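As you look at this complex, bear in mind that one protein chain is not there, while each of the others sits in place.
What follows is subunit A.
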């Protein structure tokens, strides 16, 4: 009797939903997000990668702009970064559950929301990050959530920020027979974790490396970032997963990220030294070599807004005061 009643209620709900869908204008129905259909590719033995769109956050990409790595281990998958939304996290988890024997651990490379807002799908698993990253996630969560709800709308349904709860304080982790070397760096943000999978030699660089997508600078310290790149250049690797951009087996992301940082720094220094206002520096656009890069010119314009004061301070001497 109970079963029958609930079945009836369920079919009523289903019927109501179907009627609503029919009544919706075509454009509205099409605007409803369906899912990401994330497609992990095995780029090295037991190392699966989901490649993000080389773009900025937009409704057209639902925030699926970041690279995600799943490492197979005897205990289940080790997941590095979880995407921008609960729905992204859920799709990543579904792949791990179905193909990799569940989830052993989750690691967040840094505190920017495209790397950890999918954590909610892993709330029952250990989520690890550098100590400073955990603090920064907790502090910035409300602002990030407000921004992403405004930018992504319905894609954000159910996305409750879930900061990493465990601190990474060693330089090596062994999980289910898989050894990870960990490098605590900074420059893109105050705490950037780099992971090297010892079994394959692949470097998972987080946002210290970008390829064919303009780097983002909201918390950048360019001098530190360049020093971090020096450290990465000294590592032996078989392949690289940048934070944004394709998997590759060359030094392409390292070279391109370095050149982008140096040319952008020099461009803003030059603009400030010539007496340009920040709007003029924005309007001039990115350095010509980087105009066609994914997410530009938007990302470059954001960079001017975020970093202009750093550059102008050195260009303008103190001439008076109180």
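The rule is short, and it goes like this: a residue touches a chain if its C-beta (ideal position, glycine included) is under 8 Å from a C-beta of that chain, and two chains touch if they have at least 3 such contacts; residues count from 1.
To be clear about the criterion, contacts and distances are computed from a predicted model.
Chemist: Which of the following is the UniProt-recorded protein name of the chain this complex doesn't show: "Methylmalonyl-CoA mutase", "Quinoprotein dehydrogenase-associated SoxYZ-like carrier", "Sugar ABC transporter permease" or "4Fe-4S dicluster domain-containing protein"?
Modeler: Checked against "Methylmalonyl-CoA mutase", "Quinoprotein dehydrogenase-associated SoxYZ-like carrier", "Sugar ABC transporter permease" or "4Fe-4S dicluster domain-containing protein": the hidden chain maps to "Quinoprotein dehydrogenase-associated SoxYZ-like carrier".
Chemist: Please pick, from A:94, A:255 or A:316, the residue that touches the omitted chain in the full complex.
Modeler: Checking each option in A:94, A:255 or A:316, the one touching the absent chain turns out to be A:316.
Chemist: In terms of residues, what is the contact footprint of the unshown chain on subunit A?
Modeler: Interface with the chain not displayed, on the subunit A side: 146-147, 150, 267, 270-271, 274-288, 291, 297, 300-302, 305-306, 308-309, 312-313, 315-322.
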